[in-house]
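Pasting in a structure now, in structure tokens, and then I'll have a few things to ask.
Removed from the display is one protein chain of the complex; every other protein chain stays in position.
Let's turn to chain A:
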Amino acid sequence: MAQDGIRLGVDIGGTFTDVVLEGPDLFASTKVLTTYAAPEDAIVEGLQRVCAAEGIAPSAITQIIHGTTLATNALIERRGARTALITTEGFRDVIEMRSESRFEQYDLNLTLPEPLLPRQPRLCVRERVNAQGEVMIALDEAEVATRIDEIAAMGVDSVAVGLMHSYLNSAHERRIREMIAARLPDVSVSISSEVSPQMREYERFNTTVANAYIKPLIASYLCRLEARLKAEGVTADVFLMHSGGGIISLQNAADFPVRLVESGPAGGAVFAADIAARHGLNKVLSFDMGGTTAKICLIKDQTPKTARVFEVARTYRFKKGSGMPISIPVIDMVEIGAGGGSLASVDALQRIAVGPESAGSEPGPASYGRGGDRPAVTDADLMLGKLDPAAFAGGRIALDRDAAARALDTAVGTPLGMPPQEAAFGVTEVVDENMANAARVHAVENGEDLSDYTMIAFGGAAPLHAGRLCEKLGISRCLVPPGAGVGSAIGFLRAPFSFEATRSVYMRLSAFDADTVAQLLAELADEATAFVRTCDAKAPIETAVKVYMRYAGQGWEIPVTLTPAQAGAPDAATFVARFEEDYAQLFGRTVAGLDIEVTVWSVNASTPKSPPRSMPESAAQTTLAPHQATRQMFDPARATTLEAAEIARRALAPGMRCPGPAAIVEEETTIVVPASRTALCHADGCIELSLEGAQP
């Protein structure tokens, strides 16, 4: 990878497009409002700004890494192409019937999300492969031809092909693709055995339909972007961040656009992983809080946790099950409706509720004075003295404290008989508690205890809430890195080229077939390596093998990592030993006498991770940071208002410390140091909040 070149990271978010330029001796970043109609416009504007700031020509850029919410938004807003599905006879309604359950038990008027495709363009063909991968009913090509005629008559731009058990035998899907290509060369085709070759028809078909649905849109955007950048004089190749935290080529992204879903938050996780590596931290909770949502991710051994299914486009208060599953390798995180713009209200039980509804940027929180009259988390933060009304967003937005007080009083204070200050306390406590609860449940789902984790906080709202969150989670150490406001775009520049190839093949260890396993793993390694080679022709490529295993009859697999030697010469005894080791680690003990089975095989090929940038020498001893001003700031743990030091972040030199309560102010945010914590400026500019040395 061209680490020594000049690289550009670009993250298109819901509100802002963040652009970061980084080279051996230069760094610049900027935020441009996202231009929905033509997202490439914001990129070009950002490109021009950072190039001008550093005095370089766009042609000097050697590589561009791009992540975007466009794929996610197209799925949420249903702005995809006219798409059809060809599936096995008898299974026309798989993407509509879902799991046949209600994601909310206590709502008689529940409506389920509409499938991406209504029934009409879901067409069936007679064919059948069984669970052993054997053809039970051969494909009838005359019937396929008839279906293709129907598709031609519908005028669709994109076709998804999803057949039963195709992850075991893809011959029928491939043949249908050939026939479509021959008859309708302009129609793009996505087949489930390539997009998501895993068992479970609902997830696989839905992922394939989603891929087909956004393929024309993303392909056209990427094509326009390439042309615009060329016109600006950019000669570098453009690569894309994928949901799994790696980078793929523009062509891969155009073929499998569903892999771009949630690529921005994935970049954030990579950013946190890089900070973790630099600080030698093996257990990190990444906390990314923006305007609308908070994202929480576990990073162990400097590697973000990954998963194989992700849910997008949740339609019902971010509730699990109310969206649609996308079955691709993703960085595993929880996203909840808790951000600076999340709105507060009082429910029927006289409980304070915060989010997921957000004030967004228009009208924004009440204190923005842009017509919003409902209280948001930012309003509560202002009331408690966590924000300086004159210094918000570098002083570009003057916050109106009275408007915040009025909104809080009307929506929360009056109904509960609380003064505005206490109402503000209630609102911030509820949103902090919601985030803490999400983090706790996520940790338990992963068999982790957070008490020995370090938090890494970034995103505009995170530094205001990180200290309190640490108190609630019993986390004693938190880092707020520099560049926190554009963390995801920086993360893009730290990501390796990588691709994970997976295959769902069931094998009981009692019927272990070493030759089949060796061949399967070799095929997966070839597939993954070939993808990475399209991005980088020369770099060394590392492969990592994971097999997902469980006791036969269980529903949840655990990922078991194999060494290259174990993968190269597979044998059953090693598989058993590795599974039992990991199972005991997760759940305390193994179970004797049960057969073990492998369900999914995965090989990840990757160029080496960029080595953590070296940590500058830390100051030999710490000094107390000088402060010019103080302010009254509420401390939730002590439930009282305290006099807090106010310090500009740029005035903090490495080795300076500052006991809480304090507010460390920077352009885009403020780091709140609770009374229970002390802040310390590290040599690399990270601000650490820790229990150490805190005032008793």
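General remarks:
As a working rule, contacts are C-beta pairs under 8 Å (C-beta built on N, C-alpha and C of every residue); 3 or more make two chains touch, one makes a residue touch a chain; residues count from 1.
The definition used in the following text is that contacts and distances are computed from a predicted model.
Between the listed names "Nitrile hydratase beta subunit", "ABC transporter ATP-binding protein", "Response regulator transcription factor" or "Acetophenone carboxylase delta subunit", the UniProt record for the complex's undisplayed chain reads "Acetophenone carboxylase delta subunit". Touching the chain that is not shown, out of A:Ala38, A:Ala152 or A:Val441: A:Val441 (per the contact rule at the top).
Touching the chain that is not shown, out of A:Asp41, A:Glu433, A:Glu542 or A:Asp684: A:Glu433 (per the contact rule at the top).
Considering the full assembly, A:Phe425 is the residue among A:Phe239, A:Phe425 or A:Phe458 that touches the omitted chain.
In the complete assembly, the contact with the undisplayed chain comes from A:Pro118, out of A:Pro24, A:Gly55 or A:Pro118.
Within the complete assembly, residues 89-94, 96-97, 99-102, 105-112, 117-121, 128, 130-131, 136, 164-165, 199-202, 347-352, 416, 418, 422, 425-426, 429-430, 433-434, 437, 440-441, 444-445, 447, 472, 474, 506, 551, 553-556, 587-589, 591-594, 639 of chain A touch the chain that is not shown.
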